[in-house]
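Starting off with a structure, shown below.
A single protein chain has been removed from this complex, and every other one stays in its place.
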Amino acid sequence: MSELQKNEELLKITDLKTHFFTHKGVVPAVDGVSIEIPRRQIVGVVGESGCGKSVTAMSVLQLISRPGKIVGGSIRLDGRELVGADINEIRSIRGNKVSVIFQEPMTSLNPVYTVGRQVSEAITAHQAVSQEEARQRVVDMFKAVGIPEAEKRYKSYPHQLSGGLRQRVMIGMAMACQPQLLIADEPTTALDVTIEAQILHLMKQLEHDFGTSIMLITHNLGVVAEVCDYVYVMYAGKIMEQAGIFDLFDHTAHPYTKGLLNSIPKPTAEKRRLYNIKGMVPNLLRLPKGCRFSPRCEYARPECFEHEPELYDAGNQHLVRCFLYKNGGGPA
Amino acid sequence: GAKAAGAEGAPAEKISYDNIMRLGEVTEVDTCDGQMTTEYYDIPFMIFDRLVEATSVGEGISEIIPGLAKSWDISDDGLVYTFHLQQGVKFHNGKDFTAEDVKYTFERMLLPETGAKNQDFISPIKGSQAMMDGAAKELEGLEIVDDFTVKMTLEQPFGAFLASLATPGCGIYDKETTMEAGKDFGLIPEKTIGTGPYYFKSWVLNDEKLILKNDSYWRGAPALDGISWKTVADADTMRMMFESGELDVFDCDYAPTQIGYFMSNDKYKGNTVIGNRVGIYYYTFNQSIEPFDDVRVRKALQMAIDRQSILDNLFDGRGQVLSGIMPPGLVGYNPNLPEIKYDLDAAKALLAEAGYPDGFEMTITQSTNSPDTLSRNEMVQAQLAKIGVKVTIEQVDEATWYAVRADGELPMYTTSWSADFNDPDNFLYTFFAPGNTQKRSFNFKNEALSNRVVAARAITDNDARMAEYQALEKAIIQDEAAWIPLFCKQHIFITSNRLKGFRVSWNGWTSTWHYYDGLHIEN
Amino acid sequence: MQEAIQAAEFAEETTRFMPPREDVEAELLDDTSIWSSLKSMLKNNKLAALSLAVIVIVILMAVFAPIVAPYDPNFQDADNLRFAAPSMAHWLGCDELGRDVFSRLIYGARVSLVIGLVPTLIAMTIGTVMGLMSGYMGKKVDFIIMRFADIVLAFPSLLLAMVVMYTLGASLVNIFIALSIVKWAGTARIVRAQTLSLKEKEFVEAAKAVGVKKWIIMMRHILPNCIPNLIVLFSLNIPDSIMSESSLSFLGIGAVPPSTSWGLMVYRGKQYLFNYPWLTLAPGVAILILVLAFNFLGDGVRDALDPYLKD
Amino acid sequence: MARYILKRVLISIPVLIGVVFVIFFMLNVVPGDPVTLMMGEHIKPDLIEAFRERMGLDDPFIVQFFNYLKNAVQGDFGMSYKLNREVSGLIFQAFPHTLKLTLWAALVAWIIGIPAGILSAVKQNTLVDRGFMTFSLMGVSMPVFWAGLLLQYVFAYKLGWLPVTGYKTWQAMIMPSLVLGWSSAGTIARLTRSNLLEIMKNDFIRTARAKGLKEGTVVVGHALKNAMLPVVTMMAIQVSSLLGGAVMTESIFGIPGLGRVAVSAIGDRDMPLLQGTIIFTTMLIIAGNLIADLLYSVLDPRIRVE
Partner (left out) sequence: MTQALLEKNAENPAVKGDLLEVDHVVKEFKVSGGFRKSSAVVHAVSDVSFSIREGETLAMVGESGCGKSTMGRLILQLLELTSGTIRFEGRDLGELSGEELRHIRKKMQIIFQDPYASLNPRMNVFQIISEPLTTHRVYATQKETEERVRELMRIVGIRPEFINRYPHQFSGGQRQRIGIARALALNPKLVVCDEPVSALDVSIQAQILNLLHDLQKEMQLTYLFISHDLGVVRYISDRVCVMFLGKLCEIGQTEDIFKDPLHPYTQFLLAAVPKPDPHLRREKKALLKGEMPSPVNPPSGCRFHTRCPYATDRCIQEEPQMREVRGRRVACHNVECLTIQ
């Protein structure tokens, strides 16, 4: 590795804009998002449904298709620009240097092929290896991701596996070429808690064993707290707050993040009313003027309805998109 | 499996069609046993011989010539016919033809268990009724004098007896093989044996029937190697096959509307063979139904139909408008019969007189699968509208049509009839004999006339018989207006360039034993 | 290199489709009634719009036939106009009896459209009721109805129609009966399948939990949700009926004169293909265009109602 | 597997009996009289009566029905009224021709329908899409007899490239199978297209792309097999419509198949033959459905027969 590469982040997304051009209007699903993923780290992206987490992830591998389009910004992987790159170049990265696992293990595997075949396909697509070798590597990978009876499972069809196993297969597929970056889009949302715990444990292990960076997308703050090193909080296509994991929970800055955390029924809490953020996520077609969270914000001030705040530094790699922190201050 | 079944009945060896006449037909036939069918005579004509044959010797004139009977004597009272048979004639399987075969053939026709349909033609023979009733096992009036002489005695004199023996249903079968074949006779080529100029080679249902020449035919082998009939359900397809050289003859009866096209096309100049059909097109009246019970109405309708226009437009004018029952070519045809005029005013006046000044509503019934009939009915529909008669065309399927007609309940319909044998009896008796008039939905009410039709059969003096028929014709058609005669028409065939010597049979039928006589192919 | 470019283009072409997500849809579309989806489909799908226009024109022509048709369709002038070639006076010429083909075509459209519509309506009404009962009641009712449907579906449909027509005789009403008998089962199957899946929906359970009666659930909760499917089926069944009629006409058991249908005109005109081709080409092309139009419209409707079909 | 087949066959039995009953009923309540038709022009009432008795036509309907059923089980479908031959023999003679025609037509339907469906799906809403769909739907939109006639006119009559009729040579088979196949190509194209579009929306397609597969591999390797599954089932349902279309195709192209037998049997009121033909085609359709189901379960691992 060259000196230059070593210093640069593995993935650097700058001011990414991905819009959907629907017949009802332009949906700015991702509206100027910057995310950095250093090597050997698990970076979380959290936010409510529809805030643009998946679209961000898909944009990295240019898996956005009509009516969506990346309309601005840059995505640099290892210093290489991906936005506007040749489709063949992107294809050589997909599943190779960067791979993804999706939320729905039920539907993300092709029902008519054996899982072994589907995983080995990921290898043969990028590396000139023999069928037999690919097979062996898949079996090894299955073992690595904790699939019991890996040899036998190679020949299984997706429907013959439980949800947890399928998600392991997906992870195995993603890890098959030992990628530098694994994008996990809500990998545990569809799973039971006991299985979720297994999968999260596995991901941490993978990061540890293979040195793979992970971009973990979730809406579950519990999951974030459990595994992430650094966290981005998204709201309506924008990053609202980003901080190290402890900072985020100990010194929660943005009113939105606070709201989210308070909404969760605390295990220790007394039975009193839960805090809740009033209103609901805005329609991206009719975003409010000024700060997009302002209509729901308890702390909103006149300027919040007029101007869009920037990401203000709250120190210690903690950035907040809120006028409250414009001068390094905090809410009263 | 499939292969074996498909090949069944198909000629095993490759047959060259270079010298085979290729014909087409629209519907598959039920049997090639002439006794069992009233509809299909092509193959029965060619693979069997009859005792006598009917041949045309001039425009519309037929003559009885010897067949398997080389000569015959008729007793003076017209009751006893003695046939002297050809000697040395062999069946296709090499067996000798003798008087025994004639007796067997005739008795087979009459025995109820055979279920034959053409008994009519030999029913004048004494004792035939007893056989048909199952009362007798042998035909009383048929006597084998020796191996080559047969004597037939009739119940009463019947002038058309010889002519009816020439009908295709009276072909002579080989006793031994026919008995052996049983139900398969007429169905399985190898078992369907005759003495004719061709033998039955193969039959693939809905596809092709093939007969090949009988090299040892007693009159001498035919010039053709054989004749093939393709079953082509669609007449337009058949026409295209003919025009692209896949058939040798196109029978314009399948597409009368195309006559003009063929006749005016230079390509077919000299390839048209025209014969007069000894037959007639007509409309019926059901006299049991109002207002057809009124003779004035019937006469009005007779006058309101422009027969010439129908003939011109639908048959390219190829034929002749008729005003009676008997067509030209039939013995007893009356060229001097007064003409029924097309006269709308007179028709209207008659209708008014009958109490229908504004016309009435009526139904013409036809079977569904006949576009030609439909065109005819549509023209009549339009023509009758001019005298205020509103016609509904009702279409029913063929079976229903026949069934309803047999019950005497069709209100009005159009069809045609052509001669089986050359005698007026074949027309007048068929339509106006007491039982028959009901079965054909005429319900002709004049019993006196009907009885005269029956009585005419037994008149021994031929001239007197003809005179009676002509009188009956005038009375029934012109005085009683029992039907609407339309016209007789020509039967037109278009032949391929290579086919020479194609002739039409005396009565205009498609089936003819002329396929033997003088027909050949020049490649 | 060349290859790479092609591959890239291929990717462009194929990846351009990404379905709008349901939740997104819910948020974005304030008005997603069936009606408005169809309207926007017509706006975007020119072929479907054109097809609709064709169908509307044919319907109008049929309805206003006496005004539109230049001549009485049954007026014959065989002696003068027999096989008259197309001309200013007779746009599509005249037939063997000297009738104006264009006028007959317009009147024939009436019969063809009625044959397209009526049996489809009857069959689908029967099929819908049967399918609903079968799917919702289940058990014996289901078994009996589905065995009947099996019997109908096991017949080669044209043969069955032929047998029915022969049994009943040729007439317009009997065509309706024959085609309805042949077609109800298909609708019944589809409605049943959809009923089975709707039956499991939570809103049906909610209604049951409230104590809503069976047949009200069927009418209020199941049937309305089958409507998109029924619309699609309807638009695809019409051309099917029109084609069936032409087949029956070929077999001589279709429409009955003097009324004429396009199928019958094609059949009767085909003998003049060589010399007077307009007699068969005009009605043949008319059928082709009308049936294509119904098919395209049906496809468009299906695409437009796609999200509803999955409910 | 064997149990499954057996079960399906058993289920088909009541359906078959129902079919027989329906046909029997319809043909026995009709006004038309087969005997009259058979006997043709020269009818003698006593003969008709004798014949009726012999054929058992005077028995009560239900007796006739059960007699028929009893014989049918033993493979005896009676004698054709009109052709005086055993119905089973007639059917087995005609069947291979229909089978051949249907298979050829199916081939044509697939050759036209599937690529048209794929290309239209891949190029959705473009001119290519419209073009291919129009072409394949045209087959559905033309009366078979009309399309057949036009083809004959052009290729046999005008150009002389192909024989007008026939079935014995491959040249002769071209037009009939084209006409018949084209008529069901539209259905297949439409189904292929909509399935493929549907499948392309699936998550696993995204997975395949995310693996770095080429777009062609994604469509052909991942989407197509899934999309083809319902098309396979369609094929069985098409047996019915192909058999129906064969009625006319056979008439026009002079092929001595089942369709011809059925049409003439209906025209002749040849009940035994008609019944036999319909029962036989019904069995074919049921068998077609069974085969399609089995094929489906072989192709689709989710319901693979264990």
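A few notes on this one:
The first chain written gets the first letter, and so on, giving A, B, C and D; residue counts start at 1 in each chain.
Keep this in mind: a residue touches a chain if its C-beta (ideal position, glycine included) is under 8 Å from a C-beta of that chain, and two chains touch if they have at least 3 such contacts.
Here the structure is a predicted model, which is why all the values come from computation and not from measurement.
Touch with the chain that is not drawn comes from one residue among A:28, A:164, A:290 or A:309, which is A:164. Only one residue from C:68, C:196 or C:212 touches the chain missing from this view: C:212. In the complete complex, the residue from A:104, A:226 or A:241 that touches the missing chain is A:226. Against the chain not shown here, subunit A presents residues 48-49, 162-165, 192-198, 200-201, 219-226, 245-246, 249, 259-261, 263-267, 269, 271, 273-277, 280-281. For subunit C, the residues touching the chain absent from view are 22-23, 25-27, 29-30, 32-33, 201-203, 205-213, 216, 220-221, 224-225, 227, 311.
Here is the rule we go by: only the chains that are shown with their structure count from here on.
The greater number of contacting C-beta pairs, out of the two interfaces A-D and B-D, is seen for B-D.
Inter-chain spacing, taken between the CA centroids of subunit A and subunit B, is 91 Å. Measuring from the averaged C-alpha position of subunit B to that of subunit C gives a distance of 47 Å. Residue positions of subunit A in touch with at least two other chains are not found.
Multi-chain contact residues of subunit D (touching two or more other chains): 30, 32, 145, 149, 153, 209, 214, 263, 269.
Those residues of subunit C that touch subunit D in the complex are listed here as 7, 10-11, 13-15, 17-19, 45, 47, 147-148, 150-151, 153-159, 162-164, 166-167, 239, 243, 246-247, 250-251, 263, 266-267, 270, 273-274, 280, 284, 287-288, 291-292, 295-296, 299, 302.
On subunit B, the positions that touch subunit C within their shared complex are 235-236, 239, 255, 257-258, 261, 309, 312-314, 368-371, 374-375, 377-379, 381-382, 393-397, 400. Every residue of subunit C that touches subunit B in the complex is listed here, in rising order: 74-76, 78-79, 82, 96-98, 166, 169-170, 251-253, 256-258, 267-268, 270-275.
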